[in-house]
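Removed: one protein chain of the complex. Kept in place: all other protein chains.
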């Protein structure tokens, strides 16, 4: 059994890790930290775990954590950087669900996150944990930067087009929408039910922190030497808890205008044929976020409306599962040589 | 492996059975029927099952079903009675999720369901499938009448009081509220999102079909010879999909007015101490339906406000799981000598 | 035009006052205070008011407020007591939407609100602003204690029974459910969409602050000399924004068991025949909260299930309108001799 620690267990990605790990056949949570809730049984905060987990929150302690085989950081960005170098030195393997190691350019990171990076020397060793792109590197990694929720849904939607140089990389659009759990469990007027239920709006259209992460990843997806990527990324807030839906738009480049609908569909199906957690729907389908609620699946469909030059890709994930904690466990499974599906076989809750 | 058939698989209890059975360690779905959708792959109707189930709906065929070890009837009341006698004769074991065999008095059943009962001769052999009351009888039963959703939540809330003759049985109140999935997957203006979202109302206050079932069960729960039960049952419709919340009110009888709060709490805790799917929360708690969403748990709390004579019990279940399909599988597990928890360990989806 | 001031205008009852007052034919908002948002245009905080109101929040200033004909206090309890005596001395008329003057017994108030009352000498002059009970007293009042949301819905549901001594006053039950806006616009994890959407639970079953207010009012509703009232009041939290639904249960006393269904219905209809904002639905109906969303109406229905001794009353209001700001304006209309309906004719938003 993999001995697992969780740093920052009171947030939504923390409780989602627990939901998945308590039934995981090859891992066991041995410590879960929270400064604010130290001493409180986890099941007191989250009654859904009553009968499943007999553990209390403890204050974070590097010595205790260093006895784990793997530590998940489920903290906001910037919070856990201080503890990272010590654990790395002890040889503990780490999956960081925060944004701290996702961007390779420390200066760019600082600009978007408005703080200095506390351990830039670790950035190079971090592997970007999108299995569908980096499975081999993940296997041997000590430190995984687990992708953001919007970036996961957007990349899985667009990389088949970019890997094959079919579209203009400079004018990509990702119109994204997320459930409110993406904003975390913060006492904040903006996320009250009375403020965001029964309504819909965009936010961060001027520049969302996930933009540089997505652009970096999309650039990487292109065959070597390709030009940089220009993405217009507009996130929206959905009046519901879980789920991300990305509607991506890309313009076929001149060389690709002859692409048939069937060839487009085949491209997506073959790209993901071996992927346990990416499901390409039949042509003409529209993936609904509920079809992945609580599951680790990314469900996709692609079309070319009116036969014009704009390709539309629809991509859904559960932001807390494939967009965070499920993907983190998928990384763990790969790192420790387990079946990649272990602990992640849940069927989405329907209806 | 238990070979399982499902009759009437297109409704919400059908897809919930599938969600739970595709990961069940000891059972396998071999046939699932639907007259209307015969030939359609199940995963086409329910994309959440893509990759989990490679089966198509077929028209119901008694011969095919009789090769199953167990058949679940997930049909509306009255629909499946015609097929029942044949399967019973073949020795197939049956868990009927409909209301057809829940009420022992066929005339009473006819009055509430406004039709003749098609096989009253089978009523006697049916065991009422509430494991917390009838576990032994379930073990050997061939035909299980799986309890209704409101009746499950109400009974589990009230039986500790009735089994111990602590309250007036003639003036019980169950103020219940259910998510919209309780009304099933019927094309009906009344259940449109635009009609029932963002609103709350009672319905059926003049008499809901679950009333005679609950009264029968509450009467049974009293020590032999006790008087009949009078329940005021008012169901309400919640603007959400899953979950039942029952707030039950009972008046302490004269002999019991000295009952201390601690004794009341102890009574509930000890009654359910060995039950894998009933969880009594600490005194002062309020169970939320989300704490059982997608799980087979009934979560309870009990209190006596202002020290007066009215006991308040709060009881939550997921109407599709412990209120229907999960409980059906719990019955199956008992009938076939499996671990009662098999396939039912899911943690509620939180948040 | 009545010159109106609003103290504490940033909360939900504040913005609801504004929604109703900007189209009121006989009143005009001249000042609206908020310490935290002083200087900010109201329409910046509430874009729904863009184009309707050209006013900025100002810090509360007794001198400025004393120039108003009427001041609404839309502050949490306890906050505004300090400013009250000065304004009263200046002769300003006041409608207080908080709980400060609703309970006549200052000691009882202190016990439930866990603080000393800062101006107990004003309690006697306060008139409890339920027009359906106190219209004449409201007309001449200087200080109105505007009823709470749960108390309004519960009283209007039960007073026809109590005024006529038809039921046992000692064992009343009010099973109530409220939308999340009842908790106000506070930064609080408990009211996040991710915490309370898609779920339902009771709260405060051990004792909610509205209990003493309701009990006092129900006691008052009985013919002089009657016994005190015992109410079991269990509030619940609905996964939606606006609306209160009270399902009240009362036991017919011995003298009244012969009451026919028709007599019961007639009792309610005649009691409210002249009331502009109470609507008794036909027998067999169930009022839905959406039927009063955004309107000042209380909609009721009453029944006697199975002809037993328990009367069930269902009562719905919009907690922010008839349960707070609409009722406050109704009081203002009465105090200033306007048509009681002025500014309150909005039809509920449907669907």
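A, B and C are the chain letters, set down in written order, and residue numbers restart from 1 in every chain.
In this section, a contact is a pair of C-beta atoms (placed from the backbone, for glycine too) under 8 Å apart; a residue touches a chain by one contact, two chains touch by 3 or more.
Bear in mind that the values here come from a model prediction, so they are computed numbers and not experimental data.
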Residue, one of A:102, A:210, A:245 or A:271, that touches the chain absent here: A:245
Candidates C:29, C:130 or C:297 - the one touching the absent chain: C:297
Options B:60, B:239 or B:343, residue touching the unrepresented chain: B:239
Which residue of C:35, C:50, C:111 or C:257 touches the chain not shown here: C:50
Given A:23, A:175 or A:253, the one touching the chain that is not displayed: A:175
Touch with the omitted chain, as defined above, among A:90, A:163 or A:309: A:309
For chain B, residues in touch with the removed chain: 12, 179-181, 183, 185-189, 191-198, 239-241
For chain C, residues in touch with the removed chain: 12, 15, 18-19, 22-23, 46-52, 181, 185, 198, 241-242, 279, 281, 285, 287-288, 290-295, 297, 299, 345-351
Residues belonging to chain A that touch the chain removed from view: 171, 173, 175, 177, 194-195, 197-203, 205-207, 230, 232-234, 236, 238-241, 243, 245, 247, 249, 251, 284, 286-290, 293, 303, 305-306, 308-310, 312, 314, 316, 351
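Quick note on the criterion: only the chains that are shown with their structure count from here on.
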Centre-of-Cα separation between chain B and chain A, whole angstrom: 37
Contacts with two or more other chains, residues of chain C listed in rising order: 194-195, 197-198, 239-241
